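As you look at this complex, bear in mind that one protein chain is not there, while each of the others sits in place.
Every chain is named by a letter (A and B) in the order it is written, and numbering of its residues begins at 1.
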Amino acid sequence: MSNAVLSLQKLNKHFGALQATSDVSLDLKPREIHALIGPNGAGKSTLIGQIAGNIRPDEGRVFLADTEITGMSIAQRARMGLGRSFQVSSLAEPLSVMRNVMMGVQALQSHSFRFWKPVAKDRQLLEPAYEALERMQLSHRAWTPVFELSHGERRQVEVACALALKPRALLLDEPMAGLGPEGSAKLTELLEALKLEVPILLIEHDMEAVFRLADRISVLVSGSVIAHGDSQTIRQDPRVREAYLGDSDA
Amino acid sequence: MTNNTSSGVAHAPLVGKAGSSFDRKGLVQITLLSLLLLVPIAAYFLGHIYYVNLASRMTIIAMAAVGLNLAIGYGGMVSFGHAAYFGLGGYVAGISAYHAFDYSPFMTWPFSVPGSDSLLVVWLAAVILCALLALVIGAISLRTTGVYFIMITLAFAQMIYYFANSWPTYGGEDGLPIYIRNTLPLFDSSNALTYFLICFTGLVLAMAITSRLMKSRFGAALTMARLNDVRLATAGISPYPIRLVAFVVSAAITGLAGALYADLNGFVSPNMLSWHFSGELMVIVILGGVGRLYGPLAGAVLFIMMETFLGGVTQYWQLFLGLVLLGVVLFAKHGVMGWLAGRERNE
Partner (left out) sequence: MSVTLLIEQILNGVQLGTMLFLMASGLTLVFGVMGLINLAHGSFYMVGAYATAAVTASTGSFLIGLSAGIAAAACVGALVELLVIRRLYHRPHLDQVLATFALILIFSEGTRWIFGSSPMRLSPPSWLTGFVTLPGDTRYPIYRLMLIGVGIVISIALYFLISKTRLGMRIRAGESDREMIGALGVNISKLYTVVFALGAGLAGLAGALVGALQSVQVGMGEPVLILAFVVIVIGGIGSIKGALLGALLVGLVDTLGRVYLPIFFRAFMPPSEASGVGAALAAMLIYILMAVILAFKPKGLFSAHD
């Protein structure tokens, strides 16, 4: 096998008569951002589900580094080093940022059947979580409850949560969604720095961000990857233009 | 990303706001607990044994509700079947005393188990059996969520209820009397005040265990399982075993309360297993303030006061209980503790 950190091999998934994923093979190499784009209904969520573990593929296999994770649960994959963020923010709103980020650290260090030592003063937990927050430039918000954060800050917390797992690969599902130009620019900058440590599979609608960030782009239409290459290639690919023009009436 | 924060500053905000000092909430809690302790002691020395036993009842019901609160309030698992554990705990005390009384063995095969009149043995057996029952019921029920979970826990409790009702050996629907209260070394458990103090100690321990548990890593995971189980799984922790363990601990606490209750009344019957009791226990948790450490205590005190004093005025007191409950659910979501002690910060 190549030096891919994450690789999908011939994934297939049907829902009834609908072929939601058809023979998709992808990989993610160290130090890169690989963007996955496609019009609405192309099967992106289904594909993400199969990588993250909430949907089982009918056929095909998923590898993280050299370990097959196809049959693993969401939690097992996370402990193996697959960090992910969600399209719709999925943080525990009433809890502090720290408490959200800490979960990943806790999962890495031991099982959670530790009943006695309070977490509030547990440096073993707090320090790595704090570090993850610093990398997303959010350490000043560590003790703020999530519901007080701005939309952009939540996006950063989501990534920090994934980073707390010391992930080998990151799966980011539309991290720019709903961000203004300023938030978008800031996150772009953060991700650009981050990819050197953790490669990122980026699912994104914001084309500007994709073309700026991605080293490679794969285009998903009707469940299949119809084009693959660097941003230059993808921009000029007639099939991509057709898929997008046909879809958006632009 | 370069880290240009100096190391001294970096650690400064690591520990969050410390538990605030003596505030309104603390005052309410201390008052509640000391009233529960001091009133029965005073009543005992004034010769009002009835009120001592009433306080024991409050304490025991509060303890059962502490168990349920761990499932509902902290774990987000709306169990509508906690009477099963309360009743099983009760039957353990009853059956054990029954065999100790006539020296018959509880079972002879594959090994001989005699009855016992020792409270320590009874309590241990109640805790272990309730934990095992909860392990089985929880393992099946926790595969489901939402309304299914509510109904399945209810149905399992009904199953145990009907079993106790139609199994003739231990009294069936007539119940089983405990002729002599089970005993404890060094203490005279048949003394009303001593028994109250035993129950009070049990309640305080149950609350202390809950509090400590919820501050630990396990508690952090359980809180996340309640608030957002997808987040928990994505962080690498499977919610199912976390919930299951919390459910088992919750049932064990409620079961121990059941054993105490049986000895207090000198009687067990299928009523302890009835779905009405499961409902009342939920009502107590909600009246007091769900997910708050002192909520079950406040709820139990209020409930039993209403039952005793309102029930003394009108035999239809449950009509008023219904109205109060409806009011609390519709308009005062944070319960008595929320009203007395202010809303909980954060979780």
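Here, contacts are C-beta pairs under 8 Å (C-beta built on N, C-alpha and C of every residue); 3 or more make two chains touch, one makes a residue touch a chain.
Here the structure is a predicted model, which means the values were calculated and not measured.
Participant: If you put the missing chain back into the full complex, which of the shown chains would it touch?
Facilitator: Its contacts among the visible chains are B.
Participant: Just name the one of B:26, B:114 or B:322 that touches the chain not displayed here.
Facilitator: Per the contact definition at the top, the residue touching the missing chain is B:322.
Participant: With the missing chain put back, one of B:46, B:120, B:140 or B:180 would touch it. Which one?
Facilitator: B:140
Participant: Which of these, B:72, B:119, B:134 or B:233, touches the one chain of the complex that we don't see?
Facilitator: In the full complex, the listed residue that touches the missing chain is B:72.
Participant: In the full complex, which of B:52, B:65, B:119 or B:150 touches the chain missing from this view?
Facilitator: Spelled out, the listed residue whose C-beta touches the missing chain is B:150.
Participant: Taking the full complex into account, find the residue in B:159, B:184, B:204 or B:230 that is in contact with the omitted chain.
Facilitator: B:159
Participant: Could you pull out which residues of chain B are in touch with the chain that's been left out?
Facilitator: Residues 72, 78, 80, 140, 143-144, 146-148, 150-152, 154-156, 158-159, 162-163, 165-169, 275-276, 279, 282-283, 286, 290, 316-319, 321-323, 325-326, 329-330, 333 of chain B touch the chain that is not shown.
Operating definition for what follows: only the chains that are shown with their structure count from here on.
Participant: Quick check on the complex: what are the chain A residues that touch chain B?
Facilitator: 52, 73-76, 78-79, 84, 86, 90-96, 98-100, 102-104, 106-108, 110, 112-123, 125-127, 130, 134-135, 137, 139-140, 142-143, 145, 161-162, 164-165, 190, 193-194
Participant: Of all residues in chain B, which touch chain A in the complex?
Facilitator: For this pair, the touching residues of chain B are 1, 3, 5, 10-11, 13-17, 212-213, 215-221, 223-224, 227-228, 230-238, 241-242, 245, 346-347.
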